[in-house]
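Here the structure is laid out as structure tokens; the discussion comes afterwards.
Omission of a single protein chain aside, the complex is shown with its protein chains in their original locations.
Moving on to subunit A:
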Amino acid sequence: MPPPMARHRKSAPGPTRQARRRLAASLAGVSALAATLLTLSVDPAAPPAPDRLPTAPDRPQAAP
């Protein structure tokens, strides 16, 4: 019976590629964390958008 074929594995990435992946992951992680914190803490007030109101806009009352 012939011996089993050697399993061919993809060679491990070199240190430079590992460093690049680590950098990308770190930047993405820090950005995601900052985004989460900002989303939770920043809640700016703004006037209601005229195109999102269900009814006609208020008008100043005419003097009697």
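In this section, contacts are C-beta pairs under 8 Å (C-beta built on N, C-alpha and C of every residue); 3 or more make two chains touch, one makes a residue touch a chain; residues count from 1.
Throughout what follows, contacts and distances are computed from a predicted model.
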| item | value |
| --- | --- |
| Chain not present in the shown complex, as UniProt names it (candidates "Phosphate transport system permease protein", "Predicted ferric reductase", "ABC transporter substrate-binding protein" or "VWFA domain-containing protein") | "Predicted ferric reductase" |
| Positions on subunit A contacted by the hidden chain, ascending | 14-20, 22-23, 27-28, 30-32, 34-36, 38-39, 42-47, 49-52, 57-60 |
